[in-house]
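What you see is the complex with one protein chain gone and the rest in place.
We call the chains A, B and C, going by the order they appear; numbering starts again at 1 in every chain.
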Amino acid sequence: MIPPEHPVTDKDTGRLEAFSDGVFSIAMTLLVLELKVPPVAANSTPAQLASQLLRQWPSYLAFTTSFFTILIMWVNHHGIFRLVRRTDSTLLFANGFLLLLVTAVPFPTALVAAYLRTPAATTACEVYGFTFVLISLGYALLLHATRRNNGRLLLPHALGQINHRLRSCYLIGTPLYLLSTLAAPIAPWLTIAICTVLWLYWAIPRNELDGAFRA
Amino acid sequence: MIPPEHPVTDKDTGRLEAFSDGVFSIAMTLLVLELKVPPVAANSTPAQLASQLLRQWPSYLAFTTSFFTILIMWVNHHGIFRLVRRTDSTLLFANGFLLLLVTAVPFPTALVAAYLRTPAATTACEVYGFTFVLISLGYALLLHATRRNNGRLLLPHALGQINHRLRSCYLIGTPLYLLSTLAAPIAPWLTIAICTVLWLYWAIPRNELDGAFRA
Amino acid sequence: MIPPEHPVTDKDTGRLEAFSDGVFSIAMTLLVLELKVPPVAANSTPAQLASQLLRQWPSYLAFTTSFFTILIMWVNHHGIFRLVRRTDSTLLFANGFLLLLVTAVPFPTALVAAYLRTPAATTACEVYGFTFVLISLGYALLLHATRRNNGRLLLPHALGQINHRLRSCYLIGTPLYLLSTLAAPIAPWLTIAICTVLWLYWAIPRNELDGAFRA
Partner (left out) sequence: MIPPEHPVTDKDTGRLEAFSDGVFSIAMTLLVLELKVPPVAANSTPAQLASQLLRQWPSYLAFTTSFFTILIMWVNHHGIFRLVRRTDSTLLFANGFLLLLVTAVPFPTALVAAYLRTPAATTACEVYGFTFVLISLGYALLLHATRRNNGRLLLPHALGQINHRLRSCYLIGTPLYLLSTLAAPIAPWLTIAICTVLWLYWAIPRNELDGAFRA
């Protein structure tokens, strides 16, 4: 819990957060470039345009899924940095590694949306699941970087929450994403199902989970 | 009215706003990528270039319209968050849903610009009108998220303004955008006319409307 | 002079500036997408690649010119908003109109770079010069918006600087950019020369010019 009376000097994390926000927001927005207006013919009918638009559904699906995936990652990033008071080089690079993975998310998502109904869905889902194995390790790395040196970079009383998030990465995120990757050759839809359930799980506010976890 | 003496600790909404600003500004800027320099021929005449540039008018129209549409949405977003003191997870996700719609705006706009003079204008205008039905519901969702828990997230005295904006969504925005969507099969230009009048309406500062509404 | 005891509540312009910075920085960066890696052939020689890269010089020129043009506009925008204490709706929209023009800058710049050595340079330079007529009017509009209501939105003592910048727009910017547009049919290079000299002029810090102007 963050004591409300704590005097925060946030210049330091301020710039890290602004920079990260830039990366998150661009990564979320860029996929809209993939939504293409169908080529215009002077006599195209309403029904033709409607069917051309509907045929683009993998693009819409990929756009929406990537957007919410990165949004949830941003909410969790925001949740972690509310606990951080200062930065050092290790934290800047751990954060940078996570941001690299954030910007990459639209690629495996678009891959799955495009190949989901072909026999190559197996490969697409392996890439997708493995991306999130890397991302859960990226969060773990970031969390380790925040709690180095006896929590000198953290706000007082924040270490417990950091440790709880780290346990979520190692006990829930990494193994289940690994399972989803290994499940792809058996049933590509299983990869998607596991990842979707996990997104819903990460979307639940951590402090509410805290209570459930301790109980 | 925001009492000027109120001590705001805005770290929380600060990052939400910075992140949202990133999404708004990228969405506004990306469409410029659609403005293409006509292919150069060594002997192209001034008149040829002029006519090639003029033939691109749907791109200019789409760029300008999207830009101002998103600008007005940003002004209203800004107006709402001036009343908000804190965020929680629900607000972050409601805001995220609205941002998804913001980034999507260039697509239906470009669609209408491209198809306005073809028989398929009907379909394009249906998509356009329906996008704004969703956007008005996105604003309603955001407003509901800000006033949960007896307005605990709001600045003192802000609840009245939030409620007034919510009434504008439900009594003006949603029904008129729905009407504009249903009007498309009858007359595509009617969709555009209704939406344009509404943009002008949203562009008027809310506090001036407050007075008119109460009178 | 900004009295140090003045209690600035800059939340207001803070968000306007962050949003504007987003638009400026994206507009400056997007043109790099036009720099294309020449298509790879397995046996392409160093000399071939070098000549392919050199042939792309209009892209490099357009990228660099747009970048510095928008940078100078940003520096001036920054200079104006250092004088502004608060925003209102009129200012938000005047700023939005200027930002629209900012994002459009890469287009006429690329047009001139591409057509400069063809007979169509006339048209390209007319578009280029006219863009900056609009931009100088955009700045004038922004400056008028900041000084409405007896300078209520400005910091104390800032009105003089705003008026000086407004005079620069009306007496120097607008007429000379208009002249550069009209010069295009006579000599396209004259348009470029006038605009370049003006960029150098806008790049000089205003407060240094203040002295020269008053003298």
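Here, a contact is a pair of C-beta atoms (placed from the backbone, for glycine too) under 8 Å apart; a residue touches a chain by one contact, two chains touch by 3 or more.
Keep in mind the model is a prediction, meaning the values are calculated, not measured.
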Which of A:51, A:118 or A:196 contacts the chain that the document leaves out:
A:118
Consider the whole complex, including the chain that is not shown, and state which of A:40, A:61 or A:127 touches that chain.
A:127
If the missing chain were put back, which residues of chain A would it touch?
11-12, 15-16, 18-20, 22-23, 26-27, 30, 33, 88-89, 92-93, 96, 99-100, 103-104, 106-107, 110-111, 114-115, 118-124, 127
In the full complex, which bits of chain C touch the chain not displayed? Write them out.
1-2, 4, 8, 10, 17-18, 21-22, 24-26, 28-30, 32-33, 35, 37, 40-50, 53, 63-64, 67-68, 71, 74-75, 78, 81-82, 203-205, 207
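The criterion applied here is as follows: only the chains that are shown with their structure count from here on.
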Numbering shared by both copies at the chain B-chain A contact, with half separating same from different
different
Give me the superposition rotation angle from chain B to chain C, based on Cα atoms, as a multiple of 5 degrees.
90
At what distance in angstrom does the C-alpha mean of chain C lie from that of chain A?
36
Per the C-alpha centroid definition, the whole-Å distance linking chain A and chain B comes out as 26
Hey, what residues on chain B touch two or more of the other chains?
18, 22, 26, 30, 33
